[in-house]
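With one protein chain withheld, the remaining protein chains of the complex are depicted in position.
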Amino acid sequence: MDVLDIAIALIKIVVMFVVVLLTVAELVYTERKISAWIQNRVGPNRVGWLGLLQPYADVVKLLLKEDIVPAAANRFIHTLAPVISIGVAFSTLAVIPIAGPTITLFGRTVHMVIADVNVGILYVLALTSMGVYGLTLSGWASNNKYSLLGGLRSAAQMISYELSMGLSLIGVIMITGSLQLTDIVHHQHGWMWNLVLQPVGFITFLVASFAETNRAPFDLPEAEPELVGGYHTEYSSFKFALFFLAEYANMITSSAVITTLYLGGWQVPYLETFGLSDGWMVLVQILAFMLKVAFLLFFFQWVRWSVPRFRYDQLMNLGWKVMLPLAIANIVLTGALLLFL
Amino acid sequence: MTFETILFYVLALAGIVSALLVITRRNPMHAALFLIVNFVALAGIYLTLHAQFVAITQVLVYAGAIMVLVLFVIMLLNLQNEQDLFEKRSWRSYSGPILSLLLLALLLRTVAFVSGGSFDRISPESERIGTVANIGQQLFTAFVFPFEMASLLLLAAMVGAVILAKKRFP
Partner (left out) sequence: MIPISHYLILSAVMFTIGCAGVLTRRNAIIIFMCIELMLNSVNLTFVAFSAYLGDSAGQIIVFFVMAVAAAEAAVGLAIVLALFRNKKSVDINDVNILKW
């Protein structure tokens, strides 16, 4: 570990950060465009070509607003909460591999992942479970009953769905025999994606991811007809922008995790038959990875504008009485198949 | 001073300070937050001992599940500050710290016996021991009976919690 290694690691982190930030900006744009498309409207089309600069205008608007902290709020936690949200959303990306072969840079072999830890899946789960603090604390620190209700809801919802999320992952771990994300991607060679091998696990994981990212139809912590704005009712200006950013960054993170675990990560079927050099392989694989993530992001937004919000008891019933038994049945079935086949 | 040594002392300081803050804050919410800091610092200390699996489980179980539950209950009950903790001096507020200091003296006397031999440096085996593969292997071979008992215990706790938290007994 010398200066060059540290520099390469830093470059990877910065590139990942910048790419995700730019994607978030355009994601806000596509969300508005897709919602407009689904609801037969035009959508933003004034700022820049086809309205492409709209998210930047939004950001400038948010940053120029006054930052209001309610008098009865707990100032420190009120500021800390959005920071936790955004930090957790970004740090999960550190273990996601984006391409298979290594490339050589300044005489060093560079792996296409920031940190290849051998407890990768557990790291992702641990950070996801920390994400709940951002919403819960913001709800509590605002000292507002609607915020408090939003925070309570998010705590209960996240704990309930984390269970089915973790249990649906067990099937993947049983098939691969490793917790390391690079191993899991390598195991999904060709068309043997975990989507094919684990269809039930994929569905439960997908639904749990929707709940963990607080996206519709599970956006009860911020359900605007009932709770004004939920946990971020009392947030304005930059802190509100951070929550906004965290929501979209969470979407990207969970799309990347779903891609890695179930859609074969960077795997492109039959790519090796073309006999490309390593550099080109890396490029094609990164593109394939980004395409898969982009499709999932579109799916997230498609669902948001098509499915109405759940009621709270329906959410809990779905989590405990449908998702959890399904995930456990999936584990039993996978175990039986692995044992007898 | 290697990087790991510095990391250990920084995290140890963070652990002690946050533990002190847990027992002195009047607001239960603040106490819970400092307890989370303490748990995360401990997870870092486990990493300096090469216990990866324990470290990640620490964050997952303690910081991610148990403390969320505690925060949930604090928010649900909407607890206020503990009023007369510092105003009303009872015999409890003196005897507690004194007894604890005696306990500390006893514990430190015991620690003084542990030194020399393999206690001076981390065993080279520790790299292998802390991995998920090794812990899982041990858990499902040598410790399989306690493992099953733990599952029974969790089941019993689950049933008990549901019964206790129910509003009205049928």
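For this structure, a couple of remarks:
By letter and in written order, the chains are A and B; residue numbering begins at 1 in each of them.
To be clear about the criterion, a residue touches a chain if its C-beta (ideal position, glycine included) is under 8 Å from a C-beta of that chain, and two chains touch if they have at least 3 such contacts.
Computed from a prediction, not measured in an experiment: that's the story for all the values here.
Of the chains on view, those touched by the hidden chain across the whole complex are B.
Residues of chain B that touch the chain left out of view are 4-5, 8, 12, 15-16, 19-20, 22-23, 28, 31-32, 35, 38-39, 42, 45-46, 48-51, 53-54, 57-58, 61-62, 65-66, 69-70, 73-74, 76-77, 79, 82, 85, 92-93, 95-97, 99-101, 103-104, 107-108, 111-112, 114-115, 118-126, 129-130, 134-135, 138-139, 143, 146, 150, 153-154, 156-158, 160-162, 164-165, 167.
Just so we're on the same page, only the chains that are shown with their structure count from here on.
Here the CA centre of chain A is 29 Å from the CA centre of chain B.
Residue ranges on chain A touching chain B, taken from their complex, read 77, 117-119, 122-123, 125-126, 128-130, 132-133, 136-137, 139-140, 148, 151-152, 155-156, 158-159, 162, 179. Residues 29, 33, 36, 52-53, 56-57, 59-60, 63-65, 68-69, 71-72, 75-76, 78, 131-132 of chain B are the ones that touch chain A when the two sit in their complex.
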